[in-house]
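Inspection log for the structure reproduced underneath, given as structure tokens.
Heads up, one of the protein chains got dropped from this complex, but the rest are sitting where they should.
Right after this comes chain A.
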């Protein structure tokens, strides 16, 4: 087996050895949906079901969770303890390390999405996405926007503690202000404007639309915004990503 696949496999295994990570990525979203579902199940807008709006939202939230915690915070820890620097003195190409982690993150995210869909189908009669292809492309685009975005932000942190704090801040902000958990219409105008500068808002817009009403090409705004975020954060993360926590 090549080093790239070996590393991907190992990192995936190690994720499942961390019980806390498993809880926040797999169990927490399910608990939240169950909780909110029991409160708001009958308040969904005309023509939508609770599950068809909030399962896609939480799938979006899980992209953020994986990006910030499974990828960003873990890599900051590896930078702090010298794991990344250790690789540098081996023939393993740097891009392979990042690629392995990106695949690992994507695989774990896909797992969590399947868990959510199965749960939604069993508990809340979730229907399959109306525009399945569009939904899948939307997910891919969201991953491309969020993984490098999180890598960039957490690489500004000197240690795991700070990285986790940055990650929690962003996750909580987006969790409550992007419409993922509470309907935005319930919020004051100011907060509704703030929502629109948060990247997760566009992920949720796009996922809900492609799941229920319209294909990708009828949702230009979120597609454009997410593409821009993807481009900018890929550039920023490749410039600012460091292999060592020490001064050069």
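Basically, a residue touches a chain if its C-beta (ideal position, glycine included) is under 8 Å from a C-beta of that chain, and two chains touch if they have at least 3 such contacts; residues count from 1.
We adopt the following convention: contacts and distances are computed from a predicted model.
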item: Undisplayed chain, where the name is taken from the UniProt record, one of "Sulfurtransferase complex subunit TusD", "ABC transporter ATP-binding protein", "Cysteine desulfurase" or "MoxR-like ATPase"; value: "ABC transporter ATP-binding protein"
item: Sole contact to the chain not displayed, among A:6, A:38 or A:227; value: A:6
item: Residue of A:88, A:172 or A:227 in touch with the missing chain, whole complex considered; value: A:88
item: Absent chain, residues of chain A that touch it; value: 1-3, 6-7, 10, 13-14, 17-18, 78, 81-83, 85-92, 244, 247-248
